[in-house]
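These notes concern the structure reproduced below.
Complex shown without one protein chain; remaining protein chains in place.
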Amino acid sequence: MTRRAQILVIGFAKEHCPEIAYKAAYEVGLEVARRGALLISGGLGGVMEAASHGAKDGGGFVIGIVPQDDKGAANEFCDAVIATGMGFARDFVTAYSADAIIIVGGGAGTMIEVAAAYQKAIPIIALKGTGGMADRLVDTYIDDRKVERILGENTPQKAVETALALIKSNA
Amino acid sequence: MTRRAQILVIGFAKEHCPEIAYKAAYEVGLEVARRGALLISGGLGGVMEAASHGAKDGGGFVIGIVPQDDKGAANEFCDAVIATGMGFARDFVTAYSADAIIIVGGGAGTMIEVAAAYQKAIPIIALKGTGGMADRLVDTYIDDRKVERILGENTPQKAVETALALIKSNA
Amino acid sequence: MTRRAQILVIGFAKEHCPEIAYKAAYEVGLEVARRGALLISGGLGGVMEAASHGAKDGGGFVIGIVPQDDKGAANEFCDAVIATGMGFARDFVTAYSADAIIIVGGGAGTMIEVAAAYQKAIPIIALKGTGGMADRLVDTYIDDRKVERILGENTPQKAVETALALIKSNA
Partner (left out) sequence: MTRRAQILVIGFAKEHCPEIAYKAAYEVGLEVARRGALLISGGLGGVMEAASHGAKDGGGFVIGIVPQDDKGAANEFCDAVIATGMGFARDFVTAYSADAIIIVGGGAGTMIEVAAAYQKAIPIIALKGTGGMADRLVDTYIDDRKVERILGENTPQKAVETALALIKSNA
């Protein structure tokens, strides 16, 4: 496969996104773009927007996959918008479309994306210190089958580097 | 609303379902039927099958909501089969169709159904001692918003009783 | 299989449902119930409501599969409500859940359900004289593969009888 790696960034929605997570997500997006990978997100606000913004500023290509049936719901930093019209079941679409996932904070919706990806052994990296699911899930397994351990990294740059290394070793 | 309560039972799939969970799920299904509620499940094996079997033996009505596009995938105890054809995104359909949920063991898929229901504040009861997600999640919140605490009960009968009481108080 | 036949009735939504189609759908639902089959519908207004009402009056069991993530969206004649939360993609869920389909009028949404069922060779019967898709599609094939011809019947009673005969011959 010669396609570019598709990195999904997930985490806090707009209403629950503290500044520290927003800034971290921006840095993740920037690094994704710098390293030539595609940035995928849920296309809305909070961490989704911040990562998209960073990737855009880094000259990358940004795809937002929104729950709505209307592309207008996406944040302004998306180069392409996938409108699923299927509500939060779109969490499966984001997860299945990822070659690797980086978690920045996050709540129940983030957990759904992580669990969907875990069932398919897609690499998952939590960005430590961003709160919510990222800090809850670091170094854990989602269930007793121990399909994969959720890794932790301390910086946006290292999170992206690890994601890309895992994608490469999976190829 | 005069519809009968719809209780969703979730947990271990066939490949990971220990005997203790299978028996407990059967008892849950039996009690659901005895109390006149509808039994909803993911329609396949393991806990889904056991609960359906119990409800059937109790004279209840059983609806199985399967991931496949083929009703033939359902276990033999379903009175009606909903074939979604949407893979595990059907976890949202089972969750949204529940007036209350009872967890018997379970892994990542169970977590998805719980998190989807949590986002809508649908009551969730974990049956203690059945392992997996049931024991992991009892008395916890899925995320920092604390939308609802996942309750724990010690017996199938008590779990169903609590589910019905919560449904009644929501009505 | 000893499950009861699942007959899906589709057609005009509330805003576009003329009286003649509403009455015909009611009669279809009544006949479905009288003959002991389960009535499945999209759970909302118009033909969906009319068929559900008929089946309820006939002592049948009615399942409504709604696009919303909220069971409260369903009409009052449903014994069970499946809330998909996936918008009109629920048209695949209704189609795949049918052992046979009866069309009463209908527009673009009806066409989607018909085309989804056609791809799986689920029997489809159009009730003649009810307008819309029912009269457009009678005696046609959806595409050049000619997977199945959409049959036409003149009365609600005959439509249900034919649906059940086709289900039986498929079993």
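A few comments on the model shown:
To keep things simple, chains are lettered A, B and C as they appear, and every chain counts its residues starting from 1.
Note that in this section a contact is a pair of C-beta atoms (placed from the backbone, for glycine too) under 8 Å apart; a residue touches a chain by one contact, two chains touch by 3 or more.
Every value quoted in this text rests on a predicted model; they were computed, and no experiment measured them.
Contact with the undisplayed chain is limited, among C:9, C:81 or C:116, to C:116. Interface note for the absent chain: among C:16, C:34 or C:158, the touching residue is C:16. Touch with the chain omitted from the figure is made, among B:27, B:49 or B:69, by B:69. Touch with the chain that is not drawn comes from one residue among A:13, A:63, A:111 or A:137, which is A:63. Across the interface with the omitted chain, subunit A contributes residues 1, 3-4, 6, 38, 40, 61, 63, 65, 69-72, 78-86, 89, 92-93, 96-97, 99, 120.
Contact between subunit C and the unshown chain involves residues 16, 86-89, 92, 106-109, 111-112, 115-116, 118-119, 131-133, 142-145, 147. Although one chain is not displayed, its contacts with subunit B can still be listed: residues 69, 85-89.
Methods note: only the chains that are shown with their structure count from here on.
Both subunit B and subunit C derive from one sequence, and where they touch, over half of the residue numbers involved are common to the two copies. Counting C-beta pairs in contact, the chain pair with the largest number is B-C.
Comparing per-chain C-alpha centres with the mean over every protein C-alpha atom, the closest match is chain B.
Subunit A and subunit C, compared by their mean Cα positions, are separated by 40 Å.
The set of subunit C residues that touch two or more partner chains comprises 69, 85-86, 89.
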